[in-house]
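Please see the structure below; I have some questions.
Heads up, one of the protein chains got dropped from this complex, but the rest are sitting where they should.
Right, chain A next:
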Amino acid sequence: MTSRPELTGHASLFYNQKEARKYHSSSRMIGVQREITERAMELLRLDPNTPALILDVGCGSGLSGQILEENGHVWLGCDVSRDMLTVANNTAKQQSQQPPKEESMQQDDSDDEEEEEEEEGASTGDLMHHDMGTGLPFRPATFDACISISALQWLCYSNSKNQNPKKRLLRFFSSLYTVLKRGGRAVLQFYPETADQAVLISETATKVGFAGGVVVDYPNSAKAKKHYLVLSFDRSSTQQQQQQQRPLTTGMHEQQQQQHVTVGSTMEGANNKKKKAPKKKKGVKTKEWIVHKKAMQRKKGKDVRPDTKYTARRRPHKF
């Protein structure tokens, strides 16, 4: 992947068959997307006990959706690249044909008898071919939440004469505002090329009525730095007043001094992160890691499946 694929033209041309397969089978990519999505989930603050319907914008090959699934939610993924969707689709179909798989990440809080017998099965995700810049084609107040991982920056570029980035951003955010359930949240991680892009994106989001702002993780590391646009409806809360007193997004420069540009209720999550030093990226979960994690969960009294030869088995990618 070039450092700025957005500059190479239309996303569906960049994420072609070859790139889609490469993307989906790169253990580095899988690890990075997992970490980002887990962080996005943290910022979403969903009730873990209520299975939600989540929209995944720019779902790609389904790496981000996988995490939604592990958390016991149902998701709908949209992507403009048919080749990425094909990889996601094939993975999902394979999954539904597989014998019960080991799932170490599952958040099984209940200790139902039933659930032990329950075989792990098909994906909870569904897919749609769609360009977010044309507005989301759903009925109002449909989704409990929305995530978007490493896709939003594409909207800042024009792929043809009749594409106006500002219009496309506005269309996207105003449709997002419509299709989210009142009280729902959206967390969109993106890679701004410039400070102006980050400003444009978050200003467009507030323009349509969203409250929220940008959380920046690892602000001092050029490599690990991540921007999360956290959006909600609570415009009347005191946090909102606080927010009105300062600009939604400050420039990159200022962000580095401030460590984090956070707004309202996103503060807490961001502060947690602040204490952590940038981690080394681990890539895929090793068997040792999973066995360890399962042991930890057992200690906490959670119902965790026994370790078997299937634990941490690699799932096939070929089709």
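In the analysis below, contacts are C-beta pairs under 8 Å (C-beta built on N, C-alpha and C of every residue); 3 or more make two chains touch, one makes a residue touch a chain; residues count from 1.
Methods note: contacts and distances are computed from a predicted model.
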Considering only the chain that is not displayed, what protein name does its UniProt record carry among "Beta-Casp domain-containing protein", "Mitochondrial ribosomal protein S18A", "Multifunctional methyltransferase subunit TRM112-like protein" or "DNA primase"? "Multifunctional methyltransferase subunit TRM112-like protein"
Among A:25, A:94 or A:174, choose the residue that contacts the chain missing from this document, as touch is defined above. A:174
Among A:20, A:41, A:57 or A:85, contact with the omitted chain is made only by A:85
For a quick check of understanding: of A:26, A:94 or A:142, which residue touches the chain that isn't displayed? A:142
Absent chain, residues of chain A that touch it: 49-53, 69, 72, 74, 76, 78, 80, 82, 85-86, 89, 96, 103, 108, 110, 112, 114-115, 118-124, 126-131, 134-139, 141-144, 160, 162-163, 166-167, 170-171, 174-175, 181
